[in-house]
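Have a look at the structure below before the remarks.
Here the complex is missing one protein chain, while the rest keep their positions.
This part shows chain A:
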Amino acid sequence: MLTIEGLKKSYAGNDILKGISIDVNKGDVISIIGPSGSGKTTLLRTMTTLEEADGGHITFSGIDKDFEKLTGKEVNTIRRNVGFVFQNYNLFNNKTALQNITEGLIVARKVKKSEAEKIALKALERVGLTDRKNHYPSQLSGGQQQRVGIARAIALNPEVIFFDEPTSALDPELVGEVLKVMQDLASSGTTMVVVTHQMSFARDVSNRVIFMADGHIVEQGAPKAIFEKPSEQRTKKFLTDILANV
């Protein structure tokens, strides 16, 4: 459904992504793990056109092209068909929870207001926040804000939703409610690509784990395989270190 080949990105001469290839199939829940600075965020941002790639090819939503050759219209097509959940939520602070969700529907998708509100309420219900629909972001806890962020993404019914460390800005006691929502999404068949430090999510919820280091994919496979018998030394070391710290 979404295929990326040879994706490259550098900042000021530093190669951050050194040729990444990823295949996302419908219904996949892919966890991307790896040490800090390995390029996970950059990968999500370039895949979703938030950041311009320096090289690579994308096949998605009827587009089959090198990143550099994407037209403005194709960039819009990509953006329209992906959802993005940010580490620090990035809710629209001048809009209520409900409006955060209807905004994209009404302004970008041209859905009628009443229809948009219906869709938004349904999305809020899925994340358990119906009673907070008229609250502004500043009146919500971090966990609630992130759930609104997720509702905002799912309301647009994208082909795939990208999550960049959705729980790492949260107080530990709020992580659970967000993971729970993500787990529900996963089991209802939503296609997800999740950068995460939550090894429990990677192991128990996703169907594929990608381990990244230094701008490369070091190895990928079923969670069981990666967690129980990683074939690469680096993966083994990373997992030992991170699991020791939990």
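Just so it is clear, a contact is a pair of C-beta atoms (placed from the backbone, for glycine too) under 8 Å apart; a residue touches a chain by one contact, two chains touch by 3 or more; residues count from 1.
Here, contacts and distances are computed from a predicted model.
Taken from the listed names "Amino acid ABC transporter permease", "Transcriptional regulator, AsnC family", "Fumarate reductase iron-sulfur subunit" or "PqqA peptide cyclase", the protein name that UniProt assigns to the chain not shown is "Amino acid ABC transporter permease".
When the missing chain is restored to the complex, the residue among A:Glu5, A:Asp23, A:Asp54 or A:Glu103 that touches it is A:Glu103.
Checked against the hidden chain, the listed residues A:Leu17, A:Ala53, A:Leu70 or A:Leu91 yield one contact partner: A:Leu91. For the options A:Arg80, A:Lys118 or A:His197, the residue in contact with the chain missing from this view is A:Arg80.
Contact between chain A and the absent chain runs through residues 48, 50, 76, 79-80, 82-84, 86, 88, 90-96, 103-104, 107-109, 134-136, 138-139, 152-153, 156.
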